[in-house]
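Apart from one protein chain that is not included, each protein chain of the complex appears where it belongs.
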Amino acid sequence: MWSRLKQLYHKLGSPKWFYEISLKWSPWFLYSGIALLATGVVWGLAFAPADYLQGNSFRIIYIHVPSALLSQSAYMLMAVAGLVGLVWKMKMSFVVGKVVAPIGASMAILALLTGAIWGKPTWGTWWVWDARLTSMLILLFLYMGVMAIYNAIEDDELANKAAAVLAIVGSINIPVIKYSVEWWNTLHQPATITLTEKPSMATEMFIPLVLTIIGFYCLFTVWVFARTRNEILWRERRTNWVKKVLHLIDTNKAVTKKDAQ
Amino acid sequence: MFFDSFSSFIHMNGHGFYVWVCYGIAAVIVMTNFISPVLKRKKIIKDIERQVRREQK
Partner (left out) sequence: MNASLMALLKRDLLIAFRNRGELLNPLMFFLMVSSLFPLAVTPDPKFLGQIAAGVIWVGALLATLLSLDLLFKSDYDDGSLEQMLLMPSATMGMVLVKVLVHWLVSGLPLALMAPLLGIMLGLPEGGFIPLVLTLLLGTPILSLLGAIGAGLTVGLKKGGMLMPLLILPLYIPVLIFAASAVQSGVDGNSYMGHLAFLGAYLALTFVVAPVAGAAALRISIAR
């Protein structure tokens, strides 16, 4: 059992293995993601009943909640990947961390925009400094910092380590930030209905939400796999297996010892 | 179907603008997340091929 774990650990660190496995799994995640998302969206838009208080604008929830959840999970994934890379020195872990950042940031932006637009019919203004939106904004700042550090440092190894440290520090601070923002919000008497609070939702409204959440997570996996494969291709461009994959060397020639690696 | 007609589906009791803009933005961001790695991959392959050609000289 221990040797199986060791095998898995070594496999995970291998770019070639990750490339091949992710190619195999991507279609499953892609088709499930699209199916779940499409079903959830159609159900939520056309079939779910309108909310008693908010009317039809509540349908934005089917985009807002999945993207908000995803942006938060993605940050934790990035931090954990950074930790694994630093402690276990697994290069693949750094690659995953680097790749997750822009995707997570795009989800944070989506959550912020949909949150703001949802606020207009609900509260009358395009932006409210409520606790959740403000926390999401700060999360976006954290993401932008990690992406800025990757951009600024030329040396790959140094960039990986610096970004990993930043991501880990950020993740530790997230609870502190959330608490402070929530406390700040109570000082200023916010509106009594929080935008994204889910008072017991009717099942017909809740199930499509679950579908879109899982759908988004599946698509997230597809996106991470695709970007990671790109990074692998570039970093391993000098190896034979990459050259074979890109049809740069003839795979039909007689196999020499070197080619067989 | 919650709505009586297609036009009331679009109109969403006055909230149509907000709902459809949100879904539109979501569509753009989702499509970008799909297309961006595809474009990047093409660029990477071109760059690798260029490097291989240069080294073969």
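Lettered A and B in written order, each chain numbered from 1.
Here is the rule we go by: a residue touches a chain if its C-beta (ideal position, glycine included) is under 8 Å from a C-beta of that chain, and two chains touch if they have at least 3 such contacts.
It should be emphasised that the depicted structure is a prediction, and the values quoted were computed from it without experimental measurement.
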- [ ] Indicate each shown chain that the hidden chain touches within the full complex.
- [x] A
- [ ] Based on the whole complex, identify which of A:137, A:174 or A:201 touches the chain you can't see.
- [x] A:137
Open item on the list: Using the touch definition from the top, which of A:148, A:172 or A:210 touches the missing chain?
Closed with: A:148
Task: Selected from A:9, A:184 or A:206 as touching the chain missing from the view - done: A:184
Task: Sites on chain A contacted by the missing partner chain, in the whole complex - done: 116, 125-129, 134, 137, 141, 144, 147-148, 150-152, 181, 184-185, 188
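Basically, only the chains that are shown with their structure count from here on.
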TODO: Determine the centre-to-centre distance between chain A and chain B, using the mean Cα coordinates as centres, and give it in whole Å.
DONE: 16
Open item on the list: If we count contacts the way the header does, which residues on chain A are in touch with chain B in the complex?
Closed with: 41, 45-50, 55-57, 59-60, 63-64, 67, 103, 106-107, 109-110, 113-114, 117-118, 120-121, 219, 223, 226-227, 229-230, 233-234, 237, 242-243, 246, 248
Task: Residues on chain B engaged by chain A in the complex (per definition of touch) - done: 1-3, 9, 12-16, 18-19, 21-23, 25-26, 29-30, 32-34, 37-38, 40-41, 44-45, 47-49, 51-52
